[in-house]
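Working notes, structure below.
With one protein chain withheld, the remaining protein chains of the complex are depicted in position.
The letters A, B and C name the chains in turn, as written, and every chain counts its residues from 1.
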């Protein structure tokens, strides 16, 4: 079903866990469809200094979360916003057709985390 | 499909052929259903002295014709009229269900031959 | 790596005796059973012997057995065949909300085509209430179809009671016994059913062959039209190899039923006890007692089913899940939904179904491996902290 890259990321997912003092957090998915992905980012000087994720989801969700963190880490925030679910799937060497729609949401979650960071940052700027 | 008795009668049908100077002839069946059975009888002193048949028909038709001639030969005309298709099937040790209806008509043909003889006989009596 | 097959409700390996017989049959006998020559008659003989073997398994007579391409087609034939044959009498059908898709989707198809269907609810154990059946019956009810036991959670339904109600109201009663035949006693007279579905591949026979039991005299219309095989009820050249395998499988299932029942039940109980002991926040789905002897179905809080399946698979263990992600349909199990499980516990379900392939060491291996897997998946689950669920028993 899944290719070797996907299975490797499923077996050894990179960057799982929380970032307690995250700059931003984003979550996508819901329990109805059965995939939830939460992303934590640490932004330093406009760069994604650290990216971590947690997931309740299938093999594709676990692997795409893992691959997303690898792709995102070290990129600028703008580059992070350009990263697409499709880029993640491609980097994984492809996902089964029926998994593309609902389990490949890691980039979306990253974007949400970045939005969250932006809001917090502008709120902080407002306060400052 | 057919039991051994039926196959034996099919392979070696008794009394096939015509009786050129038959006392009576009877035919049943038609080409639509695919079974035709013609019976010739020779009546002597009210007894079926000789019975022969010809058939265009399936295994059941060939075998029941054969068995009928064996059962009928030597019987009185009255006994011949009492011989039923069912008697013939029984003597053959049974016929497949779908064959009972259309291929087991030898007794009917015999009855027709006897009717034919009766008519001819009464016509002859009328002339006499 | 150790291979542990715990998905016997999905399908079973061929029994070695079934395998041998099929190979032997395949080698020598190829006639079309409808042909009248010796090749055809030889094939016919085998088919009719298998029909007897299948009939014996459910205490029916061979004339009441109609071979189909599997349990799915038999379910379709029972329901569509009855619906068409009794259309003049009425257009209402009663079934349950936990039927196999072969029944459920057929009923939904009928709904779109002028029939009315009542899908009865079940209790939290997956049990249909016979009283609900009684209340649902109307003057135009023509068919009731309730499965003998559920394929996901193993709950055994009160078929005798329901069939009695059906009879009282002169409604045809069908049961899908795909999961019970060969596992627990199935006797068409005792059950009081008019129609009953069987499938070969759940009892160590080949896939793609099944049968419908149809009580003598009952009228059905065919679903598949053609040469008029199977006494004009199911057209198509007979799957002779499959039929021969199915017959043998049925014979063996009947022969070994008690022994296998007790053996798998013992193993299953050991598995259930072990898991409830070793893993927190887990519940057993289905009825605690009225369940198939080989079925165990759990929900593990905070973890998703497919991830468990993949992790188990990497350890050589084969199981299944009611999670949408584990199915091609991408819909979470309608059975777990019907028993009222919240979505996250549906997605966290794991079904292990035991069979001939299993022994105690298999169970111990699962008990060694599964807790680690659940722990690992929980360790990065965003739900793990959110909603604690009580560990059920």
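Everything that follows uses one rule, which is that a residue touches a chain if its C-beta (ideal position, glycine included) is under 8 Å from a C-beta of that chain, and two chains touch if they have at least 3 such contacts.
Model, not experiment: these values are computed from the prediction.
Asker: Touching the hidden chain in the complete assembly: which of C:53, C:69 or C:381 does that?
Answerer: Selected residue, touching the omitted chain: C:69.
Asker: May I ask which residue of C:85, C:224 or C:367 touches the chain that does not appear here?
Answerer: Counting the whole complex, the residue in contact with the absent chain is C:224.
Asker: Of the residues C:10, C:136 or C:276, which one touches the chain left out of the display?
Answerer: Going through C:10, C:136 or C:276 one by one, C:10 is the residue touching the chain not shown.
Asker: Specify the residue from the set C:154, C:192, C:242 or C:286 that touches the hidden chain.
Answerer: In the complete complex, the chain left out is touched by residue C:242.
Asker: Considering the whole complex rather than only what is displayed, give the residues of chain C touching the chain that is not shown.
Answerer: Its contact residues with the unshown chain are 3, 5, 7, 10-14, 19, 22-23, 26-27, 30-32, 34-40, 69-73, 75-76, 100-102, 105-106, 108-109, 199, 201, 206-209, 223-228, 235-242, 306, 309-310, 312-313, 316-320, 326-329.
Asker: For the chain that got dropped from the picture, name the residues of chain B it touches.
Answerer: 2, 7, 10-11, 13, 16-17, 27, 31-38, 53-62, 98-99, 102-103
Criterion: only the chains that are shown with their structure count from here on.
Asker: In whole angstrom, what separates the CA-based centres of chain A and chain C?
Answerer: 40
Asker: Could you tell me the distance, in whole angstrom, between the mean C-alpha positions of chain B and chain C?
Answerer: So the centre of chain B lies 56 Å away from the centre of chain C.
Asker: At what distance in angstrom does the C-alpha mean of chain B lie from that of chain A?
Answerer: Inter-chain centre distance comes to 91 Å.
Asker: Which chain B residues sit where two or more other chains touch them?
Answerer: As it turns out, chain B has no residue touching two or more other chains.
Asker: Would you mind listing the residues of chain C that make contact with two or more other chains?
Answerer: Residues of chain C never touch two or more of the other chains.
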